[in-house]
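To keep things clear, I will list the structure first and then write my remarks on it.
In this view, the complex is presented without one of its protein chains, the others remaining in place.
Note that the chains take the letters A, B and C in the order they are written out, and that residue 1 is the start of every chain.
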Amino acid sequence: MSQDQNKNSQVFEGMANIGKGMATVMKHFGRKPVTLEYPEVMPDLSTRFHGRLALLTKSDGTDLCIGCKACAKVCPCNDLIQIEMHRDEDKKPVIDQFTIDKGRCIFCGNCTEVCPVDCIKMLPDFELSGYSREELVLDKHDLTLTGEESDEWRQIRGMNPHVE
Amino acid sequence: MSEPTNENAPENKEPAPNPPQETPEEKGPEPGEFGKLLAENGLTVDPLGPDAVGVEMIGVAPDKVLDVAKFLRDSQITKMDFLMSVSGVDHKEYRESVYHVYSVDTHKSICIKVKADNDHVPSLMPVWPAADWHEREAFDLFGIIYDGHPDLRRLLMPVDWIGYPLRKDYKQDDPRLVWNER
Amino acid sequence: MVELVSVLKTMAVSQVQSYPDWLAQLFGFIGVSLPDDFLLFQWAVILFTAIAIVGQAAVVFMVLMERKVLAWLTQRIGPNRVGPFGLLQTLADGVKLLFKEDIMTRDQDKLLFTLGPALFFLPCFVVYALIPFTSELLAIALPTGALLFFALSSISVIGIVISGWASNNKYSLLGGMRSAAQAISYEIPLVLAVLAVVLYAGTMNIRDIIEMQNNGAFGFPFGFISWFSIWLFPLSFIIFFISSIAEVNRIPFDLPEAESELVSGYNTEYTGMKFATFFLAEYAALFAMGALTVCFFFGGYYSPLGGLLSETLKIDVILQSLIGIDGFAGLVRQLEMISWMMLKTYIFIFVAMWIRGSLPRLKPDELMGFSWKFLIPLSLINIFMIAIQKYWHVTSDLTFGLAWAAVLVLGVGGFCVMMSRHFTAKLEERFKPALT
Partner (left out) sequence: MTATDVTTPQIQIPGVSVEQDTDTEDLVVNIGPQHPSTHGVLRLITTLNGEVVKEMEAVIGYLHRSKEKMAEGVSYFQYQPTIDRVEYLSSFYDHYAYVTAVEKIAGLKVPKRVEYIRMITMELNRITSHLLWFGTFLLDLGATSPFFYAFRDREEIFKIFEDITGARMMYNYYRFGGLNNDITPGWLDKVRYFCDWFPDRLDEYEAIVNKNPIVMDRTIGLGLIDRELCMKYGVTGPNIRAAGVPMDLRKTNPYCCYDEIEFDVPVGERGDVYDRYIVRMKEMRESLRIIRQAIDKIPGGDAAEVEKLRQAVAAKEEAAKAKAKETGEKPEPVPPINPDFEFKGQKINLMTYKPPAGEAYTTVESPRGLLGCYMISDGTPKAARVKWRGASFSNLAALPELMIGQLYPDLMAIFGSLDVIMPEVDR
């Protein structure tokens, strides 16, 4: 671009450029909106989404968790996951209590990664708000999925179906 | 770039072939490229061997560090003109100020470790002005006092903070902060 | 009392001598008879009140329109929750603001802090009295209407300055000071641009200016061809439009409230209804400016199609044959006028919103420079051109075309030289590497 020729036309060039910019903005006027009307239209989430924490169960609905506390150990938020368990007469683990304070959870996914039995998982569900802090503390009952749901999730995630 | 010493220079891209945990067992690491160069110029430094990335580490006494730094910056071979960071390190018995310097022209870096003499280290601001905020941060978090720093104040913590939080023996027992306990 | 009335009648040189026919017809239709002796003064007050209320509604709609337009320009949906298509959104916001706490800090100047929004708000609405929405729907048709309009609208700056000062906030103060400087700078090209219109039209009466445009300034009796903007003053129009955007503090001239620099400028400290007052007044001013642009340059309430709808198509006759109501020719004509007026005004408001969506903000020094070094000399040249043109027009119609061409060449040439002088000197070496 020659400089000498431009000297007198710079102003017009500037105006043309403003016009070009404004025309580009106007191009968007008729385009389809990219925002979603959230409660009616839900976003399409990945199956790997780090959302609500859940405990998968065996296909028959019994506990899968073996109470190894690996998830509690790698959790970066101190005592967020709390597990109480004992062993029954067959030395099989019985989970008495499993609480997660989702109000303090940072949804990093560390717990899901170290779980040796693929029990604790994160589901693509992000509507986690509650009216009080107490509501945000989930106990075992809130966390546990049914057998069918667990199977469904195992299928979606491409995990091996649980075998005894 | 075209220095003859470039051939055996440690490069960042290759992982160090020998893990550094083996080095302490040896009788002491050999001085690297920069260590030799400094020794040739009458500046004795304590060679600490390469770190895991391959960057040469040298230990320098506090009273010599300004000379070493000036040499590294001004020498046409080293051209260490870019101070990447100053890190305080607490070794419980003593504290250390670690300088990582990079050369924009030769693309090499060096790590200078200065043991704090009773928490006193000369400031490297006269050599690398970029040390300003980094040294303030190290002072703030470790209590290392950089002599000669023109404006040594707390940087990240509030001015009235008690103690140096990144020290290993730090305990947060400020009575004003009881509300902060869970 | 009678003398007073007659004095008022002579003072307000409105052409509304009695009720307009269509109004009497309308009231007659609902079965209300109006008193014969109706004071002009009362008529003006009633009209102004009506216009102000309608104007308020227009402003409320504009807030929504702005949000919608900006949303569509950025591929969003925009407010659509409150009411159908979000039409009640602004009302909901208004109600929210109304119930908000009115915060006033200890060190603020209580009186001025309260007075500021009012001073800003009032002139923005008073000017509605001067805008002819139709040939009869205007409160007062003053012979000095254009002058009064600018006199009034510049009062609102005082409101900004004192609320900026009384806020006891540094951002507000800077915003107020900027506003004062900006208003002073842009008032001049604004008035100079209108001066060119006035010079040509030979009157300051806004309605007469519109009538001039309809009657055909160049012997073109048909619609938009005779508008001032097309034949007379493209330069005036550009200057006027730029200055009017600056006058109502909109992007790219929104320095008084520049939210990335001054947080919110002069209204940083305002909450609740006081803030809403600022908000409303801004949009009211924008509406008034849009309406004025239409009046001065785009034939006001006249349709670009001439009297196509009411005169050629005879809509009132059609209406009469369809629903059997008689005598509404006047009313239909008025409705047509007001629709065109609103349509044109909203087109300009839309353009202002489009500009807001596209352009970044100027710097204060650039802003001042643009006005003083560029717009004001340009508008002086413009006036010179118009004067020459007027002279030729008066003396000889035959040579007018030639003369106008000469003036146009002169003007555009001057424009080019001015522009390049102004910009190249400063930007030459700065732009050089960037443009390669």
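Please note the rule applied: a contact is a pair of C-beta atoms (placed from the backbone, for glycine too) under 8 Å apart; a residue touches a chain by one contact, two chains touch by 3 or more.
All figures in this text were calculated on a predicted structure; none of them were measured in a lab.
Asker: Shown chains touched by the missing chain?
Answerer: Looking at the entire complex, the absent chain's contacts are A, B, C.
Asker: Which residue numbers on subunit A touch the omitted chain?
Answerer: 13-15, 17-18, 20-21, 24-25, 27-28, 34, 45-46, 48-50, 70, 73-76, 106-110, 113-114, 122
Asker: For subunit C, which residues reach the chain that was dropped from this view?
Answerer: 70, 73-76, 170-171, 174, 251-252, 254-255, 258-261, 263, 356-366, 426-427, 430-431, 433-434
Asker: Identify the residues of subunit B touching the omitted chain, counting contacts across the whole complex.
Answerer: Within subunit B, the residues touching the omitted chain are 11-13, 15-16, 19-21, 51-53, 55, 57, 81-85, 87, 89-90, 98, 100, 102, 104, 107, 109, 111, 128-130, 132-134, 141, 150-151, 154-158, 165-166, 168.
We adopt the following convention: only the chains that are shown with their structure count from here on.
Asker: Calculate how many whole Å lie between the centre of subunit B and the centre of subunit C, each centre taken as the average of the chain's C-alpha atoms.
Answerer: Going by mean C-alpha positions, subunit B sits 66 Å from subunit C.
Asker: Measuring from the mean C-alpha position of subunit A to the mean C-alpha position of subunit C, what distance in angstrom results?
Answerer: Each chain's C-alpha centroid was found; their separation is 52 Å.
Asker: Hey, what residues on subunit A touch two or more of the other chains?
Answerer: Residues of subunit A never touch two or more of the other chains.
Asker: Note the residues in subunit C that touch 2 or more other chains, in rising order.
Answerer: Where subunit C is concerned, no single residue meets two or more other chains.
Asker: With touch defined as at the start, can you tell me which subunit C residues reach subunit A in the complex?
Answerer: Touching subunit A: residues 71-77, 80, 354-355, 357-359, 416, 419-420, 422-424, 427-428, 431-432, 435-436 of subunit C.
Asker: Quick one: which bits of subunit A touch subunit C in the complex? Just the residue numbers, please.
Answerer: 1, 3, 6-8, 10-12, 14, 18, 21-22, 25-26, 28-29, 31-35, 37
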